[in-house]
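For this depiction, one protein chain was excluded, whereas all remaining protein chains were kept in their positions.
In this document, chain identifiers A and B correspond to the written order of the chains, with residue numbering beginning at 1 in each.
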Amino acid sequence: MAYLILSSLTLPAFWLLLSGFWDHGLLLAFGALSVVIAAGFGLRMERLEPTCYRPAMLLRIPAYWVWLTGEIVKANIDVVKRIWWPQEHPISPTMQRLHCTQQTLLGKTIYANSITLTPGTVAIEVSDNEILVHALSGAALQDLATGDMDRRVTRLEGAR
Amino acid sequence: MALLLDLLTTLLLAAGVFLGISGGVGVHRFPDFYSRVHAAGVTDTLSAGCILLGLMLQAGLTLISMKLLFILLFLWYTSPVASHALTRAAEHSGLKPVLSEPRDAS
Partner (left out) sequence: MIFAAAALGILVVMGLALARAFLGPSVYDRILAVNMFGTKTVLLIAVYGFLTERPDFLDIAITYALINFIGIIAVLKFVERLDNGTLPD
């Protein structure tokens, strides 16, 4: 149900913004048709593996995005330093399993994607409560191992 | 005002191209596949972000900016998924990473 409400709001908005046609009857009808088809495919996939949505998450996510963008900028500067000045900033690739505290699939996906999106760390494998991470430097892995990002994603997910 | 926007665009585009070239150089400097993923990550995240933000400043508050924002969102949603799938496939196929300490990875 939550999925249907969410997609009936976002898909038409998406179509209108991409096409830029707001007052052409035939094209709007085609747009409505494509929205229905896309929502139908989405519903089929939802039946296979239901996602649990929490409305509160939509309110919390902008703040998380701002924080994540800051992290991405910092991580980029770090990696660029290691590329241009390998003597002063040597790389030390490490690989380690990290504990993660998210309960839902959506939360885990957000956490693993956030790890991969910040350059310097890549989530290789995600299991029930562990994530195998490859990091360009020990320092980047240490930052992650403090669990700051993990806590933020769990809070975003909404603790039960 | 227009001059300031042009200046900001120039700065952002220059930063984006610099980050892109850094990533391109990193892809050649780093020793193994797993570390090259990080260098490619630089070009996918902040380089793309800087260039698209610079273009957005030129377009102003229009549908064009909206489309640029969509491109940025697509890139930032798909690039981690692609890197994750790539490294997982490499790990499953038994490609061993070069690690700084000889400690066991698994």
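Note that a contact is a pair of C-beta atoms (placed from the backbone, for glycine too) under 8 Å apart; a residue touches a chain by one contact, two chains touch by 3 or more.
Note that this is a predicted model, so its numbers are computed, not measured.
Although it is not drawn here, the omitted chain touches the following shown chains in the complete assembly: B. Where chain B meets the chain that is not shown, the touching residues are 6, 9-10, 13-14, 16-17, 20-21, 23-25, 27-28, 33, 36-37, 40, 43-44, 47-48, 51-52, 54-55, 58-59, 64, 67-68, 70-71, 74-75, 78-79, 81-82, 85-86, 89-90, 92-95.
Note that in this section only the chains that are shown with their structure count from here on.
The distance from the centre of chain A to the centre of chain B, each centre being the mean of the chain's C-alpha atoms, comes to 15 Å.
Residue ranges of chain A in contact with chain B, taken from their complex: 17-18, 20, 72-73, 76, 79-80, 82-84, 86, 91-95, 112-114, 116-125, 132, 134, 136, 138. Every residue of chain B that touches chain A in the complex is listed here, in rising order: 19, 22-23, 25-26, 29-30, 32, 34-35, 37-39, 41-42, 45-46, 49, 63, 66-67, 70, 76-77, 79-81, 83-84, 87-88, 91, 97-101, 105.
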